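Of the protein chains in this complex, one is absent; all others appear in place.
== chain A ==
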Amino acid sequence: MRALTWHGKHDVRVDTVPDPQIVNPRDAIIEITATAICGSDLHLYDAVIPGLMPGDILGHEFMGRVVETGPKSTLKKGDRVVVPFTISCGACFFCQQQQFSACDNSNPVEKQEASELLYGHAMSGLFGYSHMTGGYPGGQAEYVRVPFSDVGPIVIPEGPSDEEVLFLSDILPTGWMAAENADIQPGDNVAVWGCGPVGLFAIQSALLMGAGQVIAIDHYPHRLDLARKLGAKVIDFKQTHVLEALMEMSGGIGPDAVIDAVGMESHGFSPDALMDALKQKVGIGADNVHALRMALMAVRKGGRVSIPGVYGGLADKFPIGALMEKGLQIRTGQTHVQRYSKELLHRILEGEIDTTFLISHRLSLEDAPTGYRNFHGKQDEWTKVVLKPGMAQGS
């Protein structure tokens, strides 16, 4: 089959690789009809997330048709499914608590060592991501092997287009959980850093949850415009003092809740240095925590801090004093996608949530490297790229 593979910093290629097979009884094989490039794929593209290997197939936002099932899969051939990016067994203590991204049983045993060293515990397996989360081949391909296919995939009724439901795989539930983690109360002032897809979905979710005012912070005019269209007020940090503006726009109190939908950005650490440091059990370099630092300073006393943005390492100059003295609460984590699938599918089918507004480009799978280059380099216009293996190259 054809698949988008990672070969190093800013080097992704479409290669011919062996087709996946049913390996375990609960597996299914999905033929991909649509897959997207995610902001966290850009962290891989920039090589700031450790534990990728040349030849790894990327992609963790995907959907398609079931073409083969293992004996314990509950899916049927021909089912149309969206697949959560988190791989979860459904049976362990964490899955039972609906903390699906903390699943104990989906990250292969031998891949857990690095995470235990770096984080104390290993998280669930993820598609198309670091080998610290299993190194599972991803869905920017013609086919993908889906483990625990009786737990993750959501069967989609005929009717809605792929583009209307594709983002149930990651960014929609991620934006939703970001708002839920901010514990939004009716009338709240909410500030969101980053108007990428997750930030935009967090804005939409916060408003649905009853926020009185959502203030979006970014510097790309087009992205700020999308936020404005969703009903947010916007701050362009290139022209405005953010902290001062947030105080003025919240009656001198500060936002009740803040959401960091930026994450570690591109000034991270190189993977080779990181892996070496990891082996030596010493410091592993510093994530860029600028947005989070601002959020902690801006949020009102006793306020809530939600972090959907991705971080991988350690933070320098983290304002621990502001966190403690102001009595803040922090909630974060990789998304427990399966927890939200049903409810969010329902809201899409009911027309309460539109997910298609942020798609800027549709490309064939063969053109995926172009998609990466532009999603990375032209962030203002390229807000979201959907890849379609069935589409002709160059169209």
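Remarks
To be clear about the criterion, contacts are C-beta pairs under 8 Å (C-beta built on N, C-alpha and C of every residue); 3 or more make two chains touch, one makes a residue touch a chain; residues count from 1.
Here is the rule we use: contacts and distances are computed from a predicted model.
The listed options are "ABC-2 type transport system permease protein", "Tripartite-type tricarboxylate transporter receptor subunit TctC", "SRPBCC family protein" or "Protocatechuate 3,4-dioxygenase subunit alpha", and the UniProt record of the chain not shown names that protein "SRPBCC family protein". From the set A:Pro147, A:Pro173 or A:Pro255, the residue in touch with the chain omitted from the display is A:Pro147, counting the whole complex. Touching the chain that is not shown, out of A:Cys89, A:Ala102, A:Met123 or A:Leu246: A:Cys89 (per the contact rule at the top). Checked against the full complex, the one of A:Asn24, A:Thr74, A:Gln98 or A:Thr240 touching the unshown chain is A:Asn24.
Where chain A meets the missing chain, the touching residues are 18, 20-26, 72, 89, 91-93, 96, 104-113, 125, 131, 134-137, 145, 147-148.
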